[in-house]
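Of the protein chains in this complex, all but one are displayed in their positions.
For chain A:
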Amino acid sequence: MKNLFKGKMFTGAILTVLTSAMIMTGCGGNNNGGNNGAATNSPSNTPTESASPSPETTVSGTVTIAGSTSVQPLAEELGTAFMGTNGDARIEVAGGGSGAGVKAAQAGTADIGMASRALKDEETGIEPIVIAIDGIAVVVNPGNSVEDLTVDQVKGIFSGAIKNWSEVGGQAGDIVVINREEGSGTRDAFGELVLGEEPFVAEAIIQNSTGAVREAVGQDVNAIGYVSTGGLNDSVKALKVDGHEPTEENIKSAVYPIQRPFNFLVGEGKENSAVAQAFIDYVLSEEGQRIVVENGYVTATK
């Protein structure tokens, strides 16, 4: 009797483990599928939702957004805030990259495409709406005498070609490069904007947050790193690049070079669905732009 009891329990235990494992892996699969599917499913959603009755008060319906993974977190934040005031609206944000965002907007498979760069000449039929600007500051220790670097010097330092501060007009000392971890949006943007095809220097110290980069640079007179302009504070000194400080005005007027626009892309001359238009208006509104600043970006509106 006792043995039987034990045996049953054990079988039960194994079953539980197996089913839980299946559920967990199943969930993983579904999540991915859901994200990828969002872009392709959208056409069936949009036409029916576009005729929502009262756009003045609250809107309802689904907006599908796809594209740049750099813009994605900000779009999700904005979407969450928007859904908070418009209970019946759903904002679905998927990744895929800027290229996918352009294609999705062109083909209309998403209501709004996202791109973390300016449009290329051959990318026609869509209209960019700048929702935010991502500016990246190059930071050094406040005790470092260097004030100004050219983009090429910054590139040289982060690709490992320039190894000593004396090569860029500072006091002799080996440059300690502080880099972000693989997958970081700031790292991707910095690499794209400054290094181009060149890889990052492999010997760099890796820190995995803006705060940790600031700490590391603030601790070491020979260190150099980069942070989003929203993450600057007194513990580090932001360098001028090509003679321009990374201030809000300089970023807006585009004289500060290490920056990129965050674009929403919509079909050229195409009527947006009421809910999509309401979301775009919300993003460009004072409240939407406040969220942009809270996330460390520069506002797009003048």
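For the reader, a short list of remarks on this structure follows.
Everything that follows uses one rule, which is that a residue touches a chain if its C-beta (ideal position, glycine included) is under 8 Å from a C-beta of that chain, and two chains touch if they have at least 3 such contacts; residues count from 1.
Simple rule for what comes next: contacts and distances are computed from a predicted model.
Between the listed names "Cytochrome c biogenesis protein ResB", "Phosphate transport system permease protein", "Peptide ABC transporter ATPase" or "Chemotaxis protein CheA", the UniProt record for the complex's undisplayed chain reads "Phosphate transport system permease protein". The chain omitted from view is touched by exactly one of A:145, A:166, A:208 or A:285, namely A:208. If you put the hidden chain back, the residue from A:219, A:233, A:285 or A:301 that touches it is A:219.
Among the residues A:174, A:249 or A:294, only A:174 touches the chain that is left out of the figure. Against the chain not shown here, chain A presents residues 9, 13, 16-17, 20-21, 24-25, 28, 32, 163, 174, 176, 181-185, 202-208, 212, 215-216, 219-220, 223.
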